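Okay, so here's the structure we're looking at.
Every protein chain of the complex appears in place save one, which is left out.
So, chain A:
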């Protein structure tokens, strides 16, 4: 069963980078996830200042804006997709993630199974 772990930073600096991020902790966690053989994919996202929002209006017009920045409280900083037997195991991996501490949070979303 696949689960998406959405890693949200509780606080960001003026560039939209997660604050108080300990690189060695993250490297250790990433290594654990890989070595456990559960990793499907995972990425760390660039600072929010680099984000662009795209919408398409009813007439087909592209609306491209800088952002979403000012209105965002929790900032998505990265994600993992892991393949584990059940929600308890997924919650366990989420709890071990450094992103779950220090005001941040990890949202666990099961990946939809269309019976494929």
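The rule is short, and it goes like this: a residue touches a chain if its C-beta (ideal position, glycine included) is under 8 Å from a C-beta of that chain, and two chains touch if they have at least 3 such contacts; residues count from 1.
Here is the rule we use: contacts and distances are computed from a predicted model.
For the omitted chain of this complex, the UniProt record lists the protein as "RNA polymerase, sigma subunit, ECF family", which is one of "Glutamyl-tRNA(Gln) amidotransferase subunit A", "Cytochrome bc1 complex cytochrome c subunit", "RNA polymerase, sigma subunit, ECF family" or "ABC transporter ATP-binding protein". Here one chain is not drawn; of A:13, A:66 or A:86, the residue touching it is A:86. Taking the complete complex into account, residues 1, 85-88, 91, 108, 110, 112-113, 115 of chain A touch the chain not shown.
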